[in-house]
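Only one protein chain is missing; all other protein chains are in place.
We just call them A and B in the order they show up, numbering each chain from 1.
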Amino acid sequence: MKVSARNVFNGRVSQVQAGAVNAEVVLTLPGGEQLVAVVTMESIRNLGIAVGKDAVALIKAPWVMLMTESSDIRLSARNCLEGKVLSVNDGAVNAEVVIELAGGSKVYSIVTRDAVAELGLVPGVGATAVIKASHIILGVRG
Amino acid sequence: MKVSARNVFNGRVSQVQAGAVNAEVVLTLPGGEQLVAVVTMESIRNLGIAVGKDAVALIKAPWVMLMTESSDIRLSARNCLEGKVLSVNDGAVNAEVVIELAGGSKVYSIVTRDAVAELGLVPGVGATAVIKASHIILGVRG
Partner (left out) sequence: MKVSARNVFNGRVSQVQAGAVNAEVVLTLPGGEQLVAVVTMESIRNLGIAVGKDAVALIKAPWVMLMTESSDIRLSARNCLEGKVLSVNDGAVNAEVVIELAGGSKVYSIVTRDAVAELGLVPGVGATAVIKASHIILGVRG
């Protein structure tokens, strides 16, 4: 498998909560971080997703929001990953910002250039990568 | 809090409809407009989201679709905000288009340059900003 998604996280399913149409799946990464994904129940059945099973989380860079000075707010987004800016690659309208998490994982985000300026995103600055659970695609190998 | 999301709307929760995994939350803005967001029940509990509580809706610009000549169609997207094009900032592939709503709120959208040309998006033209409820992140301050 090769995917255009800049974010590919391998982990193990540690929790599944079933609903009528959707289910919430928790994936624990090797470094201990957890990702929460919401997928359809049909996918749970088709992929045989269950606690203990290896899975991969795929997240496109434009689905990742960045946040700084986050101490005064709590978000509905289930995934708030704290790290530091590793690199910024500017385009005309958008910029690609890479965040390095404490455990060394990298999170790729596409944000506007205006956002880069407003948040003062330069290498070394602390930032939180925010990802909605419903924006994560799960994959099962084999 | 500083976020890369170009759209930050402050409002008050006016309705919460609970499901098994997800809940639908209606946020009423100061100008009377309503935004509908779908978030997980876990977030509802963690953030203490309830009717009467202040909250903020965060929406990244690439999650906003634009529409013109909308009289002949109805969409499943719960948020269709009518306004006028305020500005267009072209990149190589994408363009940032700002829509000003009747109440003065601004909605930022990233669309392709081809879309700007096809829809004839220039300042002053009427356009509808379309946002899926599941693309909105809610935040609670404090």
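As a convention for this text, a residue touches a chain if its C-beta (ideal position, glycine included) is under 8 Å from a C-beta of that chain, and two chains touch if they have at least 3 such contacts.
Quick caveat, the model's predicted, so the values are computed rather than measured.
A.B. asks: Check each of B:A23, B:L47 or B:I137 against the chain that is not shown and name the one that touches it.
C.D. replies: B:A23
A.B. asks: Using the touch definition from the top, which of A:C80, A:V125 or A:V140 touches the missing chain?
C.D. replies: Of these options, the touching residue for the absent chain is A:V140.
A.B. asks: So that we can see where the missing chain sits, which residues of chain B does it touch?
C.D. replies: 17-20, 22-24, 36, 38, 62-63, 65-70, 72-78, 91-94, 97, 109-112, 114-116, 118-119, 130, 132-134
A.B. asks: Taking the full complex into account, what residues of chain A touch the chain not shown?
C.D. replies: Counting over the whole complex, chain A touches the hidden chain at residues 1-6, 19-22, 37-40, 42-44, 46-47, 49, 56, 58, 60-62, 89-92, 94-96, 108, 110, 134-135, 137-142.
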